[in-house]
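Every protein chain but one is kept in place in this view of the complex.
Order of writing sets the labels: A, B and C. Residues in every chain begin at 1.
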Amino acid sequence: MSDALKIDDFKGPVHPDWCPGCGDYGVLKALKEAAVALQIPPHKLMVVSGIGCSSNLPGFINAYGAHTLHGRAVPVASGARLANTDLHVVITGGDGDGYGLGLGHLIHAMRRNLNLTYIVMDNQIYGLTTGQTSPTSMLSHRTKTTPRGNVEQPINPIGLALISGATYVARGFSGNPKQLTELIAGGISHAGLALIDVFSPCVTWNKVNTYAWFRERVYDLSQEGHDPANWSVAMEKALQWGDRIPTGLIYQTYRPTYEEAEPVLGKGPLVAQDLGINQSLLDQFLAETM
Amino acid sequence: MSDALKIDDFKGPVHPDWCPGCGDYGVLKALKEAAVALQIPPHKLMVVSGIGCSSNLPGFINAYGAHTLHGRAVPVASGARLANTDLHVVITGGDGDGYGLGLGHLIHAMRRNLNLTYIVMDNQIYGLTTGQTSPTSMLSHRTKTTPRGNVEQPINPIGLALISGATYVARGFSGNPKQLTELIAGGISHAGLALIDVFSPCVTWNKVNTYAWFRERVYDLSQEGHDPANWSVAMEKALQWGDRIPTGLIYQTYRPTYEEAEPVLGKGPLVAQDLGINQSLLDQFLAETM
Amino acid sequence: MKADQSSGVIVGIAGAAGDGLDKTGDTLARTASRLGLSVFAYNSYQSIIRGGHIWLRIRLAEGKVTNHGDALHALMVLNQDSLERHVAEVEPGGVVFYDRDRVRPVPTLMRREVQEFGLPVRELAQPFGKVPAVMQNAVLLGAMLFWLEFEFAVTREVLQDTFAHKSPEIAHQNTALAQAGYQYAEQNALRPVGLSWDFGRIRRPFVTGNEALAMGAVAGGCKFYAAYPMTPASSILHWLVAHSEAAGVLVKQAEDELAVINMAIGASLSGVRAMGGTSGGGFALMSEAIGLAAMLEAPVVIVNSQRGGPSTGLPTKTGQEDLNQVLGASQGDYPRIVMAPYNTRDAYYSAAEALNLAERFQCPVIILSDLLLSEHPETLEPSDLQAALPIDRGHLLAEAPVGYKRYQMTTDGISPRVLPGTPGTTFVAASDEHDEEGNVISDQFTNAPLRRKMHEKRMRKMDGVLPLLEPPCLAGPQDAEVTLVGWGSTWGAIQEAVTQLAADGIVANHLHLKYLIPFHRDHVRKILSGSRQIAVVENNISGQFARHLLAETGIRPAHLILKYDGEPFRPREITIQTLAIVEGKPHTLGVLEHEAREIAYHHIRIHLDDRCRPSELVRRAMAEQTTPVWHTTIVDRDTAAVTGTLLIDAETGATLQWLPA
Partner (left out) sequence: MKADQSSGVIVGIAGAAGDGLDKTGDTLARTASRLGLSVFAYNSYQSIIRGGHIWLRIRLAEGKVTNHGDALHALMVLNQDSLERHVAEVEPGGVVFYDRDRVRPVPTLMRREVQEFGLPVRELAQPFGKVPAVMQNAVLLGAMLFWLEFEFAVTREVLQDTFAHKSPEIAHQNTALAQAGYQYAEQNALRPVGLSWDFGRIRRPFVTGNEALAMGAVAGGCKFYAAYPMTPASSILHWLVAHSEAAGVLVKQAEDELAVINMAIGASLSGVRAMGGTSGGGFALMSEAIGLAAMLEAPVVIVNSQRGGPSTGLPTKTGQEDLNQVLGASQGDYPRIVMAPYNTRDAYYSAAEALNLAERFQCPVIILSDLLLSEHPETLEPSDLQAALPIDRGHLLAEAPVGYKRYQMTTDGISPRVLPGTPGTTFVAASDEHDEEGNVISDQFTNAPLRRKMHEKRMRKMDGVLPLLEPPCLAGPQDAEVTLVGWGSTWGAIQEAVTQLAADGIVANHLHLKYLIPFHRDHVRKILSGSRQIAVVENNISGQFARHLLAETGIRPAHLILKYDGEPFRPREITIQTLAIVEGKPHTLGVLEHEAREIAYHHIRIHLDDRCRPSELVRRAMAEQTTPVWHTTIVDRDTAAVTGTLLIDAETGATLQWLPA
């Protein structure tokens, strides 16, 4: 036990560049705690992000990582995972990144059911670009680009996940680190795609959806006897918003992962397989054409 | 009544280039019939498509049109509609176009609730590119790119529409032209975004989801006392697949359209508004900076 | 040009999509190939699944042929439209095969001494039960085989092999039909082509550029291929997916091209050789991530198989129109390598080479192919494709040294790589500017000098590339009258044009570029400085390569030989333009008679019914027009009575007016 991994083993090379009080600190901590709980060595963990305040996370944890393009973390992570199924691949990013530009990839990834854990730091705003409306900004929210209030119905990430075939669907709150750690650890352990939408307040640009705002509203599904195996109930929970907002594991199910269905991976991780071709196989390929 | 519009008024300049028996013929006909039913003059109708067999439709109807990029019909149509709210803007395209490459745009358009009618000719295959798997190809479907059978859970367009805030959600079958005409006319009349997913068999590449396959399974919701105002029931219908597949108007509701919420459109269609600025307004803008 | 053994016989098959002419062509090509002939085929088709117009040309010769050639010696047409489109192309001494129940010859369109050979297809097919329409081509094919003086037994074998997995029934039926046509030709005194073939009987692979490229990728260690279907790149995906397990390549059809390249980059970051394929529109979508790969220093190979643009353009037509796009892809400056394989064999080796270069220099490598190269099949020599290729993984470490820095600022710009999963270190590959360890310097750690040095480090990698690439060399005599400069798939046609020019008494030479970035600046400058006249040959309207050449070498080619109508060059087109250059004749963009005729056909197809066709065309000045006009008489197909006159602007190509008779 003495060489068990501790949280300090995941300490990143630099201090985060987030504003003091930013919700993303809580997510970073919970991710580290989850890695500790699962005893994943840093070199087996790969954290992939897009662009945004939240997407800076990979730089702040001791793990392999990729900090890619705005909206493209999901396909990069998908490739990384397919190429090396020995890695635990976690995606971290923002609501703009994941539900705006990257929405199509996310839905396709969910129906594909790759073994990925996707943590969205959902602050309902574009943080890094200084406070524009985001796909999860609430109706009437006045932001830099909606001075008269947002008129587009926000994305429902939980509902989308449920309808798109995600096999692990959860919502966390960075004000509840214990629950968040469990949700993330659960997501990483889960065989299949896990989407964890996390309320992660932007203390600088979002003056509506603050810690206090969430504290008044969130409740923990696990304390209300919620059955995460029941899709219909999960969908009901997905629709709940307002005075009471559910958090916790909303839905979990099992179906074959994409990796399991891919015969080429039967021979082990792609990265460890042989390269090239021998003449007899090439001749066989050529013979087909004659 | 003598100068009422007839179906021949919508006859396009050329004969469609679809394969004989393609489901898209039925959709074209139904669209024309709907225009006749609504007596929309051809010059007030604008049909926008992406790329695919189905997306060739605008060329085959007498109306203004745009035949754009694969997956981008929705934003082009959105711009066209915002710029001229006197036009009825109908989007026509395929499942690959709309639910593959274009999925993100679609979901954002649905939550935006622009007054657009989107008809997806869903043949569960990529027709024009010769038979690859599509986002709606069923599990196990063997296509050119899934020789061992598709392993990705198909997109559920109806469910996605419901969760994304579409205000008119319907499913048609090109084998049932009467119903389809009504659904399209209903969609065009509807104030807000209408998504009409149409089973439109590809007789060349999809040997599974044929006319016969659908005929055995589809039923008409309107004949079963379905209440299209009930979201939860609509969601149940969205999940129904297999022996019985519902068609008809699945869900309809009303909320302000984007156009209604946009103050600049208060002065009438953008295309008819004045251009330029006068010196006093410019001076006012400049004064803000001094 | 008459058919002969060495320059070959060229046969054409024309019909509509869905007529099954690809199968017919395949049977012919395989028969020839099994007999030991070289084959080069090119299929000109449209973006339509059924109907439209398909035009397949197959060139057969004893020696290697590198393009689909100029002449047309035999034509098989499956409908009237096809006959009218192509019959005028048949060389004197040639032959036209058709089903006389469906097609009526138009003698006025034919050149002299062309045999008309109509077969009573329905009657001949009768004895063999219910025969689907697409199978009836076999009757015409049989006659053509007789004309070609091929042994029927070989075709029988081919048909058996082809349909073996379907049913022996179908194989048998096809064979019987072809044989009926063969015999009918024999019995009805069809005059054969008259060549004394020396059949080598060596079996040769008959592969397309995409198949070769896919096999080359496998040989080169590609383990991950992602794509979204797009003509003309799709068949790489199709081949790889079909051979995925055997070849050990994980193949992923993604939701769009953005996903394609980003998945490939992800796979590359994890350490496998990854590739993606697309055409111009998909490449445009990928362009942001090309820069990402460069910034992350993730090796990745992207194939852009070009087609006619701009935009959706001509999805099933060829072009070399994406050079500008590839040169400009993505924001900022970054290292990358661009190569354009010049033939099918080269496509195989290019794929493997690209994978090596990508890993060696940890940067994106782009393979610029095009529809011609991607899709045309040709026979290769059995020894052309060698399986054992060097796999150079570059500076890849199995273990992380102490103090390891992923983006170490080295003198050659190459930073040793360890892969995620390696114990003892970690790093983040970041798209923001970063320090040697990968920490971003776009935020709190802003640092102008570090940025400068890291930017230089990346760019410095390019210095190492050129020495590894084989320099171009001049084919033909140094002191030729004209130097033809080409790149990519035009190689075969230019090469043959040089031979044709020699026959016309003009000494030309040929410089062909495969590597576009980096560019063999000094070599090319040296070679071209000895040239008397330079003409760049390319398949686009603006001379994209000529511009690149100027920007790289300072040499402005005096002449451009361009083609941008969607069709690949025929050698003779290059020859004719070269002759005009040598003779100092001006090049005009005016509408030629046969082009005006085609424009008239278009008007008829859209606006007049199928019962008429253009007959005479006269070019005239008109009072109200500053430009001359083609007066095109349109006649009834049956009665030849004049239906009216169509006026076509002989400069702009505009259809000006339709004057009914």
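Quick note on the criterion: a residue touches a chain if its C-beta (ideal position, glycine included) is under 8 Å from a C-beta of that chain, and two chains touch if they have at least 3 such contacts.
Since the model is a prediction, treat every value here as computed from it, not as a measurement.
**Student:** Can you list the shown chains that the hidden chain touches?
**Tutor:** A, B, C
**Student:** In the whole complex, not just what's shown, which of C:183, C:627 or C:645 touches the removed chain?
**Tutor:** Residue touching the chain left out of view: C:627.
**Student:** Going by the contact rule already stated, which one of B:27, B:63, B:125 or B:162 would touch the omitted chain in the full complex?
**Tutor:** Only one of B:27, B:63, B:125 or B:162 touches the chain omitted from view, namely B:63.
**Student:** Among C:108, C:167, C:444 or C:639, exactly one should touch the missing chain; which is it?
**Tutor:** C:444
**Student:** Give me the chain C residues in contact with the hidden chain, please.
**Tutor:** The missing chain touches chain C at positions 46-48, 51-53, 279-281, 283-285, 287-288, 291-292, 294-296, 306, 308-317, 319, 321-322, 324-334, 408-411, 430-433, 435-437, 439, 441-459, 540-542, 544, 547-548, 550-551, 554, 556, 564-567, 589, 591-592, 595-596, 598-599, 601-602, 605-606, 626-627, 649, 651-655.
**Student:** Could you pull out which residues of chain A are in touch with the chain that's been left out?
**Tutor:** For chain A, the residues touching the absent chain are 13-14, 17-20, 51, 53, 67, 69-71, 100-101, 103, 126-130, 132-133, 135, 144-147, 204.
**Student:** Give me the chain B residues in contact with the hidden chain, please.
**Tutor:** So the residues of chain B touching the missing chain come out as 13-14, 17, 41-44, 46-48, 51, 56, 58-59, 62-69, 72, 74-84, 86-87, 104-105, 108, 262-265, 267, 270-271, 273-279, 281-282, 284-287, 289-290.
Simple rule for what comes next: only the chains that are shown with their structure count from here on.
**Student:** From the C-alpha centre of chain B to that of chain C, how far is it in Å?
**Tutor:** From the centre of chain B to the centre of chain C is 36 Å.
**Student:** So what's the Cα centroid distance for chain A and chain B, whole Å?
**Tutor:** 31
**Student:** Could you list which residues of chain C touch at least two other chains?
**Tutor:** 251, 255-256
**Student:** Note the residues in chain A that touch 2 or more other chains, in rising order.
**Tutor:** In chain A, the residues touching two or more other chains are 104, 108, 262-263.
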